[in-house]
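Input: a single structure, listed below in structure tokens.
Heads up, one of the protein chains got dropped from this complex, but the rest are sitting where they should.
After this line comes chain A, so read on.
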Amino acid sequence: MSGDNEDTQTAEDTSVDEKEVQEKVISPEKVEEAKLKSRYPNLGNKPGGSDLLRKRLQKGQKYFDSGDYNMAKAKIKNKQLPTAAPEKTEITGDHIPTPQDLPQRKPSLVASKLAG
């Protein structure tokens, strides 16, 4: 923190209470960062790095194995089908995707409303 003061301090400021000067130079960004870290203590130290970028590159990835799905359906006939995970992560885990998770993508048959 003490390093921040060097940029803004002038000769006249040396007599000013150091704490006061510190509060002035805490950027709003750093305040926001502290807020975020307090909510998500496990947030990685490389924010712009691999995790975010890899998530971006994997957009659109879906997993569906009809074999797994039919096996799971047979095993849990009397139970409810597992609900879709809200977040699509890299790990497929125990969740067997259902056709409901992968909606049939049909092209828009309706004309654009801009042309209406």
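Please note the rule applied: a residue touches a chain if its C-beta (ideal position, glycine included) is under 8 Å from a C-beta of that chain, and two chains touch if they have at least 3 such contacts; residues count from 1.
Here, contacts and distances are computed from a predicted model.
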Suppose you had to identify the omitted chain by its UniProt name; would it be "Sorting nexin/Vps5-like C-terminal domain-containing protein", "Auxin-responsive protein", "Serine/threonine-protein phosphatase 2A 55 kDa regulatory subunit B" or "Ubiquinone biosynthesis monooxygenase COQ6, mitochondrial"? "Serine/threonine-protein phosphatase 2A 55 kDa regulatory subunit B"
Missing-partner contacts on chain A, residue numbers: 3-4, 7, 27-33, 35-37, 39, 43, 47-50, 52-54, 56-57, 59-64, 102, 105-108, 110-116
